[in-house]
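First comes the structure, then the notes that go with it.
Left out: one protein chain. Kept in place: all the others.
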Amino acid sequence: MIDEAKSPEPSRRKFLNWLLGTSVGGLLLATGFPVSRYLIPPEAAESAATTVRLPFGPEEVPPNTAKIFKFGSKAGILVRTPAGELRAFEATCTHLNCTVQYREDIGHIWCACHNGHFDLNGINISGPPPRPLEQFVVNELADQIVVSKGT
Amino acid sequence: MRRRFSAAVILACIAMTVGQADSALAQEQQDTCLTCHRALPAGRLADPATLYAEDVHAAEGFRCIACHGGDATVVGPAAMDPDKGYIGTPERQQIPALCGRCHSNAEFMKRFNPALRVDQVAEYETSAHGQALRENDDPNVATCTDCHQSHSIKAASDPRSTVHPLNVAEMCGDCHADSTRMEPYRLPTNQLDDYQTSVHWQMITDGGDLSAPTCNDCHGNHGAAPPGVSWVGNVCGQCHAMMADLFNESRHSRVFALLGSPGCATCHNNHDVHPANDDMLGLGEGSVCARCHTDEDPGGQTAVAFRSAIDSLRMTTEEAHALLLRAENAGMEVSQALFELNGAEDALIKVRATVHSFDVDAVTTETEAGLEIAVEAQSRGREALADLRFRRLGLVASVVIIVALIIGLVMKIREIEHGA
Partner (left out) sequence: MDRRWLGDLWTWLDARLGLSYVQKIAAKKDVPVHRHTIWYYLGGMTLFLFMVQVATGVLLLFYYRPSAEEAYESIQFLMAEVEFGWLIRSIHAWAANLMILTVFIHLFSVLLLKAYRPPREITWISGIALLGLSITFGFTGYLLPWNELAYFATRVGTEIIGVVPIVGTFMLSLLRGGPDVSGATLTRFYAIHVALLPAAAGVFLAVHLFLVQKHGMSTPDSVNAGEQGARAMPFFPNFLLRDLIGWLTALAILASLAALFPAELGVKADPFQPAPVGIKPEWYFMFMFQSLKYLPAHILFMEGEAVGVFAFGIAGVLLLLVPFLDRPSIRGQRERLFIWLGIAAIAYIIVLTILGYTANPTQ
């Protein structure tokens, strides 16, 4: 109070203090915001290229159906066999890399592009695919499905 | 001279038989054919005995006498007594029947190789080779031993075998690429060269896909014959089932049959099947449609429409892909959009297959399905890039804050130094 009274330009000094205070606050905010957002774990919880936790639970895949999931940048297919077992395969057809689908009527994994058929072990059984689909390991942990590449 | 030589052989045989008397080998059944022929100097008489060691039949316990007859327990020329069934080198016309004695006998083959078929001789009889051998008594055509060798026969799965997928083409080419041999039959000799430029050969050699077709997969292995013009599609359809089905339902299938044009091979060639590309479609350079159609007829117009459908889908997909990659390189999260764009790439492959139906509606439906996905991905890419601009706005904001702080500090310094 005494200082300000002595000062020739009290309003100028007030403004300066306000400017410094606000901009320091702004700077702290501008660095604190990205850093705190950075530290919050992102939704896709794993960076590993060998394991993925599926965004749906086991109850969402009834017997004799299948679901496509994202495995890294590629597609995978999770099939529940009519007997109730969960199996996962790479969903890219070994012929020309189309995404395969499950045919409930014939119980095959099927590629619509050139009518390639795979059985529920991923073996190419008909049509142009030259190789079986790569099979993944499926683990059910509580109500989550974890798919990983076999070693 | 000759007699002295025979005497030497007999002596050698006796010496070896006696020498081996104690050995464990002698416990087994003696095979005097092998003992004597191996002892001969390398050449016509010794080589079969040496080569046979690695023959698939030797591994199953068959000896020379199984094919050549005679008595393998007797030493010397007496072993080769025609009375004991010795036939020497079989006549070429005899060979199919000779092999067929076992290979056509299901009962017998079951004991050694139950998985092996037993219809080879029957098939051979239907082949161009078998017919020429039987009806024209032509000794120059291929018979069992020409493809399978006579004394070093190996399973087709053995890479050393002449009938292994990697070796079949060269093996057939031994005769079929030889113009002097083919001259009397007036057959072309360019098939091997043509085939070795094909996508099929490329798949076998570079792709390591031994199920890709080589000569026998289209021509039949034992029933080798050129596929008739009307059933070329059946041959290609063994693998390209979808295309063959679509094509069989199409109007081209009927027209080509009427014209005597060889189905698939009309556009894709027979031996030199090259990877199909979009240029084959339409009426531009590299087009196969333009061989028959012009822009005057509806067929030509349809070809152009197909081409532009494929081009628009391909280009939209590529643009979307480039856009998303640009966003990704700038650090934006677009992996889901990139993943979904796979659907458009699938659709493009599907459209390329559907073209074989020559059905405008089917092609349009597939194209539109793909375009929808590609356009969606494009807009996701644009959104991501817009987000990127928003980031830059954030940058501007923080730079403004920093500049304000700098100004404040400059003023503060002035104040301090003026005060002092």
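Letters A and B mark the chains as written, and numbering starts fresh at 1 in each.
Basically, contacts are C-beta pairs under 8 Å (C-beta built on N, C-alpha and C of every residue); 3 or more make two chains touch, one makes a residue touch a chain.
Please read these numbers as outputs of a predicted model, since none were measured by experiment.
Touching the missing chain, out of B:D178, B:D311, B:E333 or B:E368, is residue B:E333. Contact with the omitted chain, checked across B:A78, B:V360 or B:V403, is made by B:V403. Although one chain is not shown, part of chain A still touches it, namely residues 34-35, 37-40, 42-44, 47-50, 72.
Within chain B, the residues in touch with the undisplayed chain are 328-335, 391-392, 394-395, 398-399, 402-403, 405-406, 409-410, 412-413, 416-417.
Quick note on the criterion: only the chains that are shown with their structure count from here on.
With centres taken as mean Cα positions, chain B sits 38 Å from chain A.
Residues of chain A touching chain B in their complex: 13, 16, 19-20, 22-24, 26-27, 30, 70, 73, 75, 96-99, 112-115, 126-128, 130-131. For chain B in complex with chain A, the touching residues are 203, 207, 209, 211-212, 239-243, 245, 335-336, 338-339, 342-343, 345-346, 349-350, 353, 397-398, 401-402, 404-405, 407-409, 411-412, 415.
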